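A short write-up of the structure that comes next.
Removed from the display is one protein chain of the complex; every other protein chain stays in position.
So, subunit A:
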């Protein structure tokens, strides 16, 4: 038949195409290597420029700093640091352990840290984490708010000898050493400065892995560093990070056995995940809290007295329990304070600190809102960015909850903003007219990190422009306190002011979620919801 001949020809064409390229790709999985999902990091992969989770994953594998946060407890533990001493909470002496080297053979010295920090702080290097160095003396000289820098290095950092350097802060900050596990504070080898672009193509660090190859935008192959001198060497031969644009695709790949680990289960799959993966599904608390922040600069929402009642009333009108169960399938926990359970009771987490103001109580809510004269103009909007995540679902659910409480269909509506960038611009230029969504992922597991950057007057992430002299005073006192328990107590006192003023409604604590294939074991997430890659074992 004529048709058959044509079909044969078509088949042949495809076969030729196949033969020409067959064996070109494929997973090529070597036995001990774990493949893991990844998102394209937004910024170049360098410590002081990495401010989001995707780049953070790589930093965690490539670097070890003075301290590291224990993957289980979140406690800051000395790694490269032998000890960090202070008598006045302002002047610190850092002593390093011996034996640490970078994977190119260069040893890790006091200079490796001081140079790296000076690089991160300098304005001309445009590092996105530069504000992490703001407590070090001389920061205003190398990184002025306007104009050109008048110094090249931080005057507060002095190298004493190979293994010792001193740090002078510009204020008292007793828990400052505990911030040093953040990626901005990692040491850098001299190769970083000598040939910066080559280093960025193939970063060199002092962590348990080395970079084998890096194809920007698609894959990063890390291999175990056999001569790693640290206490936590990799238990597998390497990690292949693969960029996925769609978490659904990564999940499909996991199901097909084409991928070993996903660290973000897509919302649409949450109802199937138990059946698909069984006990290979991870769902554990992470240091992330979601809030609804009020624009305190708007006279409709800010201020005390009646407006306090209004803000508290709205908080009580939200049925957190129902939303976390129905929409998030228990991957979120209703929040009852402004911190996170990963801090632990000793670290300052206190369940129920918010009290009745964070509990669902429609009667009381309606009464409070009415006492405050009702919603401003009879309605409210909830701002969110529509480009990522499933924000629309839960924003609508919150609005429903509020509408039901008030017995009106049109009291609350969502107000989507097209892109995250636009959303952030609107917030920063104080254009929000109603409460808006805010998420906070901790930089380090300290109660200070959940309060000061968000609610201190003029702080960098104080999006609602909340300002309260009493709160500021308590935070300052807490920072000056050398005794950890007392400092935590002060922070909690400050938190009680938030409960009363309600500048931001705590919604829920976010869990980290993930799933893995039956090829690997010992998979867990750290408090930052990043997989603890070096502990993963391959069967």
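FYI, a residue touches a chain if its C-beta (ideal position, glycine included) is under 8 Å from a C-beta of that chain, and two chains touch if they have at least 3 such contacts; residues count from 1.
One rule holds for everything that comes next: contacts and distances are computed from a predicted model.
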Chain not displayed: protein name in its UniProt record ("ATP synthase subunit b", "Assimilatory nitrate reductase catalytic subunit", "ABC transporter permease" or "Alpha-D-ribose 1-methylphosphonate 5-phosphate C-P lyase"): "ABC transporter permease"
Touching the absent chain when the full complex is considered, from A:424, A:486 or A:537: A:424
Candidate in contact with the missing chain, chosen from A:43, A:70, A:370 or A:524: A:43
Touch criterion as defined above, residue of A:217, A:305 or A:407 at the omitted chain: A:217
Candidates A:52, A:88, A:195 or A:371 - the one touching the absent chain: A:52
Selected from A:137, A:232 or A:387 as touching the chain missing from the view: A:387
Absent chain, residues of subunit A that touch it: 2-3, 6-7, 10, 13-14, 17-18, 20-22, 24-28, 40-44, 51-52, 123-124, 126-128, 130-131, 143-146, 200, 215-219, 242-246, 248-250, 252-253, 255-256, 258, 387-388, 418-422, 424-425, 428, 438-441, 453, 460-463
